[in-house]
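Below is one structure. I have some questions about it.
Yeah, one chain of the complex is gone here, protein chain that is, but the others are all in their spots.
Residue numbering begins at 1 within each chain, and the chains themselves are lettered A, B and C in the order written.
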Amino acid sequence: MSDSHHLDLLRQMLRIRRFEERCAQLYQAEKIRGFLHLYIGEEAVAVGVIGSLQPDDAVVATYREHGHALARGMEPGKVMAEMYGKMEGCSRGRGGSMHLFDASRRFYGGNAIVGGGLPLAVGLALADRLRDRPGVTAVFFGEGAVAEGEFHEAMNLAALWDLPVLFCCENNLYAMGTALERSESQTRLTLKAASYEMSAWDVDGMDVLAVEEAASKAIESVRSGGGPHFLELRTFRFRAHSMFDPELYRSKEEVEIWKERDPIELFRRRLLADGALTEDDWAAMENDVAEEVESAVAFAEAGTWEPVEELTRFVYSEVVPS
Amino acid sequence: MSDSHHLDLLRQMLRIRRFEERCAQLYQAEKIRGFLHLYIGEEAVAVGVIGSLQPDDAVVATYREHGHALARGMEPGKVMAEMYGKMEGCSRGRGGSMHLFDASRRFYGGNAIVGGGLPLAVGLALADRLRDRPGVTAVFFGEGAVAEGEFHEAMNLAALWDLPVLFCCENNLYAMGTALERSESQTRLTLKAASYEMSAWDVDGMDVLAVEEAASKAIESVRSGGGPHFLELRTFRFRAHSMFDPELYRSKEEVEIWKERDPIELFRRRLLADGALTEDDWAAMENDVAEEVESAVAFAEAGTWEPVEELTRFVYSEVVPS
Amino acid sequence: MTSIATPTRTITYREAMREAIRDSMQRDDRVFLMGEDVGRYGGCYAVSKGLLEEFGPDRIRDTPLSESAFVGAGIGAALAGLRPIVEVMTVNFSLLALDQIVNTAALYLHMSGGQFHVPIVIRMTTGAGRQLAAQHSHSLEGWYAHVPGLKVVTPATIEDARWMLPTALEDPDPVVIFEHAGLYNSEGDLPEQGGPVDLDRAVVRRPGTDVALITYGGSLPKTLIAAHELADQGISAQVLDLRSLRPLDTEAILATVASTHRIVVVDEGWKTAGISAEIAASIAEQAIWELDAPIRRVCSVEVPMPYARHMEEAALPQPAEIVAAARELVGR
Partner (left out) sequence: MTSIATPTRTITYREAMREAIRDSMQRDDRVFLMGEDVGRYGGCYAVSKGLLEEFGPDRIRDTPLSESAFVGAGIGAALAGLRPIVEVMTVNFSLLALDQIVNTAALYLHMSGGQFHVPIVIRMTTGAGRQLAAQHSHSLEGWYAHVPGLKVVTPATIEDARWMLPTALEDPDPVVIFEHAGLYNSEGDLPEQGGPVDLDRAVVRRPGTDVALITYGGSLPKTLIAAHELADQGISAQVLDLRSLRPLDTEAILATVASTHRIVVVDEGWKTAGISAEIAASIAEQAIWELDAPIRRVCSVEVPMPYARHMEEAALPQPAEIVAAARELVGR
């Protein structure tokens, strides 16, 4: 892979990190309300996987999806405006942080029901298959969702029907306050896939190149008719589950140890060592990203409120979709 | 095992067979209505497993549970009266064939929602565990139920909490008209258990001794704190799914081949060969069973109809349970 | 709605449904049928019998026992441009798919600011009357009618069984079709020249002036029997078939009130907070002074459905009760 590609991976992760750090501030400032789930620490996963997808592929994510939305190329301004609840937001201000959508990029959100996106992904893939379209559907979910019946049903259906689905399990070891070992009797998640005769790999989710390599291989196999594939992406959430979480369930030490494996810092050092990145490049990158984030905030600030009269619009369709 | 025990196993299977053959006639005669799911061909499973349980153990079954009810020692008269819809029935005539209950024998029915009994069994076992009672809960379900999310959730919970549950999967190869290979991407069902780190064996469900041996071992392990256990009991339904099923989905030949492995006939021949059974014994056994079935029918016929005024009784409790 | 002039043929409700599915699949290759045992078994109620042979396993798709996943998959397929008909064998099992129906199908369009349409049709059998006992006898139409984003229809006639589906498939939003198990064997005349019918208007199935009997779905035949008996007793009862429970045709309901001033609502569902409550409530809000008598509701007794025939009959609305309620309102 070329240096420029590596620099781009670094930039993508940095964009997400700075964007969300700003979101946290804006939450304190009460510009953003509701639930806010930060992806900080897990950026390598969304960047590595989604960067390996094609425009015609589909993405289904969770309520912790800012990183996925940005990695998919959604405009930061529209995403930020959505969190502000502005009409210029990617969901018209109706969804907020948990419900980012972008039909033009086949970004199907943004689902706040744990496991709820999994059956949806199976259906998107079924449609692509029945219409002989080359699309692959990547669905993201946490390790906590593995305990849900919908995970089981969706895995079986995708495998049984050989559908082009890439199951991306973001194993950050906690589901709110519930550690994996208190959620699963068998914590080796790739064994679940085996029970559906689905191929599966576990991947270091803190190493963006490892994620990218695994994802590319898996996507290629899925696209070429190899059936669905399961990726366990081992990562960690550096921040609380949401802005309300006092984090009683884990120690500061545990978090600190994981922070030493910060995917951005690890990759930055590596590129510096390789000489692919200079300190100046880095400073410039930080600058560009900071500008992008500030213009996103400016866009959101300048946004308008949806007129209350439009509350009942789109309960039902105004036009018939083709 | 003693000859007398073997004869008893044979008798238990025969009781179920003749009882259900009579039910089929009574359905034609419109004495029994609603759905009627016959267990004919699968008798060795209920007899082998339930015969190995203790009185304090609990049983949870499906809508195909006549055999389980009889094997658990429920009076044939009360079961038949239930199918007649008589007040003397084991569920007061309110449940019918799909909802046989007997609190005195910890027989929790009789559940017509596929997979619905599985979470219930986990809870029964949890209660026994929390109260330090020695009970084991045996839950029966078909291979079709394995695709349901409730199966997945219940298996994980039982294994995660190390609960005394014996999961008995009656794999008769079809879920209504859906063959196992059209229902599961991975048809080796014991692999499912492995994905929950639960021990599992597959057993020839047409050989009552094999079932009994496996069940006894499994129950012993579960009771002694070994955690839940999964048994796949390979069997076959000789009759249609229900009285409405035209059986378009399978060939007569397939059914005929399986009938050659009729669990009753196989075991009868074996006992005759061993000299444990004589033709006279067999004739006597047939006689006893026929009498039992006829007295059950007589009991049902003599039964009374619940007064319509009692329709609203037991929507809520009349007494506080201890 | 059957006009007398046109030639008709006699078919069953089941056949009308099957014809509707076949015809829709022939016209539009984006349409497919998915559900438990819709293929090789021929459909639990034989509605899809023969379709597998005609359309093959891709379009007549047997699913495992996974209500949440295959309904959710139908929603995903609809989002991606197909026109799935998802059959949930019965409303009783739809409880396992409610999360997908309520939290995804019903919300996605509004929540995405108008971006994502979910043109799915979900068919399910509903109702009691066949001694299937408590877990197989629910009527939860009222629950579905409670949810914005869904459309809920209840074909009660042969013509609606034949012609509501094509309209539902043209609809850009999720439509839930409730088919009462007791109707499948009913026969009726279908006009040869029929065509798609609307999904939102109630229809007067029998004119009348003294009292109005408002009902839908599986209760329509019983209600017509009651109206007939009332006629024999010199009482002219109008019968309004709602056809759609969401949206409710409030205009038609109010017109009925204005013309008869006495209302009996007949609903196989439980009374408390069911669709019968909504009908009574909307009248109490919008036409209370039009009433010459209190509103009466004839619904199932609020008990889990018992197996024994006599108990089930006692639990379900019967023509005699409808007649009694109407007579009480009319005062003779």
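To be clear about the criterion, a residue touches a chain if its C-beta (ideal position, glycine included) is under 8 Å from a C-beta of that chain, and two chains touch if they have at least 3 such contacts.
Because the structure is a prediction, the values reported are computed rather than measured.
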item: Visible chains that the absent chain touches, using the contact criterion stated earlier; value: A, B, C
item: Of C:Tyr13, C:Tyr41, C:Tyr184 or C:Trp270, the one touching the omitted chain in the full complex; value: C:Trp270
item: Which of C:His146, C:His228 or C:His310 contacts the chain that the document leaves out; value: C:His146
item: Option touching the unshown chain, where B:Leu157, B:Ala193, B:Ala215 or B:Leu271 are the choices; value: B:Leu157
item: Hidden-chain contact residue, picked from the options B:Val122, B:Val136, B:Ala175 or B:Leu189; value: B:Val122
item: Residue of B:Tyr39, B:Tyr63 or B:Tyr108 in touch with the missing chain, whole complex considered; value: B:Tyr108
item: Which residue of C:Ile21, C:Val121, C:Ala134 or C:Leu316 touches the chain not shown here; value: C:Ala134
item: Where the missing chain touches chain B, by residue; value: 58, 89-95, 99, 101-103, 108-111, 113, 116, 118-128, 130-131, 149-150, 153-154, 156-157, 160, 313-322
item: Those residues of chain A which, in the complete complex, touch the missing chain; value: 33-35, 85-86, 91, 93-96, 98-99, 111-116, 144-145, 147-150, 175-179, 182-184, 245-246, 248-249, 305-306, 308, 311-312, 315
item: Positions on chain C where the hidden chain makes contact; value: 68, 92, 95-96, 98-99, 102-103, 106-107, 110-111, 133-135, 138, 142-143, 145-149, 246, 248, 270-281, 283-286, 288-289, 291, 294-297, 302-304, 306
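Here, only the chains that are shown with their structure count from here on.
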item: Chain contact graph, described as a line, ring, star, complete graph or other shape; value: complete
item: Centre distance in Å when chain A and chain B are each reduced to the mean of their C-alpha atoms; value: 46
item: Whole-Å gap separating chain A and chain C, where each centre is the average of the chain's CA atoms; value: 41
item: Numbers and ranges of chain B residues touching at least 2 other chains; value: 147-150, 182-184
item: Junction residues of chain C - those touching two or more other chains; value: 64, 66, 68-69
